[in-house]
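Missing here: one protein chain of the complex. Every other protein chain is in place.
Take a look at subunit A:
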Amino acid sequence: MSTIAPVSLPTQPTPPDDGPATAVIRSWKTPIALGIFTVLGAIMLVAFGRDGISTMVLSTTSDLIQLPTVDFPTRATGIVISVLLLAIATGSAWLVRNSRKTPIWLIGVFAFLLLLGFLAWASAGASIPIPGLLFGSLSLAVPLIFGALGGVISERVGVVNVAIEGQLLAGAFTSALVASITGQPLLGLLAAMLAGVLVAFVLAAFSIKYFVDQVIVGVVLNVLVSGVTGFLFTQLLAPNAATLNQPPKFDRINIPFLSEIPILGPVLFRQTLIVYIMYFAVIAVYFGIFHTKWGLRLRAVGEHPQAADTVGIKVAATRFWNVSLAGAIAGAGGAYFTLGSVGAFGKEMTAGAGFIALAAVIFGRWDPIRATLAALLFGFASNLQSVLSIIGSPVPSEFMLMLPYLVTIFAVAGLVGRSRGPAASGKPYIKS
C-alpha cells in the first residue's frame, strides 16, 4: 500500500542538468506489519499472559565456562515487551509520515523482542536450553545452506534450479548406500556429490542444450528422483537394512578453544566434518562469486549472456559446468541427512528442504552469505517447533508445525519485496 507524496513543482525552469528527479513513495507496509504483530504479540503476552518464571539455560554441562541461568517473571516480561513493540511500531509510523524509511536494524530489534517475548511466554514455569535450541537450528539448516549455495550458483549463471530437492534426495540416498557398503562416510559424501551432479547434468542438458523450460525440468526431476529412490528403498534398502542402510555417521570434532566460547562455541565448533565443509563452502562461494574471474564470468553469463558471448566467454559451457557444480554442492547437503543427522535413509526424507532452500536463495537475494542467514532463520523456525513441543508449551503442535513455512512465506513475500535477480536467470541463450 503506497501513497505518493506531493512532487515539488518547480516554479521556474529548472536547470536541466540536475539529474533525474525523484519522488518519495511512502510505503505504509512496514508500520502496518509491525502494528499487526504488536497487536498479536500483546494479545498473546498480556491478554493471554501466563504466570510463572521462565528460565533460559545458556550453558551445557560440558562447557568450560558456565554461564548462570536467566530467569524472567513471565507476565511482567510480556508487558514490558508489549510496550517496547508498540513503541517501535509507532516510531516506524512516525518515520514513514516524515517520508523516511524504517531502518532495518529497528525491524531486527522488533523481531528479536517478539521472539524473546514468545520464548518467555511459551516456557512459563519451564526452562529453555538455548545452546540446544541453536544447535538443533544449525543442524536443520545445514542441508538448507548447501542447497541454497547450489541454488545461488545455478541462478547466478542463469539456470533456475528447482531440482535442489531432487539433488538433496539423490545425495541422501546415494551416500547412505555407498557409506553402508564401504564403511567410509567420506566415500558416501563423494558419492552424494556425484549423485547431485548427475541430477544437475539432466537439468543442464535439457535446459541449456534443448531449451526446455527450466522450471518444468526441475519439477519433473524432483518427482523422478523421489520415485526412483522410493522404489529402490522399498525394494533394496528396506529388506537389507543391516547391510545397505546402516551408514557410519561422521564423528564429532571439537575444535580446541573455539568450542569453549560461551553459547556459540558448542553450537558452531562441536560439529562433524560435513558442517566444517559447509562453513568453508559458504566462504568459498562468496569469495568466488564476487572476487574471482570465475565469479565475474559466471555473473556475466547470468546477467547478459550475449554480452558475455561477444567477449569470448562460452555461455553454454559456463552454464553447464556451473550447474553441475551447483549439483555437487546440493548433493553434499543431501549426505548430511544420512551421514550427519539421521543415520539412515528414509523415503522422501528431505521433506521439502530443497524448496525451502530455494526460498532462502530468493530471501537472500542471490547472495551466498544472505542466503545462508536465511537458511539459518528457517532452520531456527523448524527447531523452535520441536523444542517447544518437548518442554510442553500451550501452543498446539499442529500450529507449531506450520511455523517454518509461515516464516518462509512472510520472509519471501513481505520482507524481500521487489528484489532483482540475475537478469537472464531462467532464460535460455539461443544463438542464431
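One rule holds for everything that comes next: a contact is a pair of C-beta atoms (placed from the backbone, for glycine too) under 8 Å apart; a residue touches a chain by one contact, two chains touch by 3 or more; residues count from 1.
Rule of thumb we're sticking to: contacts and distances are computed from a predicted model.
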| item | value |
| --- | --- |
| Missing subunit (named according to UniProt) among the choices "Alpha-D-ribose 1-methylphosphonate 5-phosphate C-P lyase", "ABC transporter ATP-binding protein", "Tricarboxylic transport TctC" or "Dihydroorotase" | "ABC transporter ATP-binding protein" |
| Sole contact to the chain not displayed, among A:63, A:309 or A:348 | A:309 |
| Touch with the omitted chain, as defined above, among A:32, A:228, A:296 or A:373 | A:296 |
| Hidden partner chain, residues of subunit A it touches | 4, 7, 9-10, 12-14, 16-17, 19-25, 291-294, 296-297, 299-300, 303-304, 306-314, 418, 423, 431-432 |
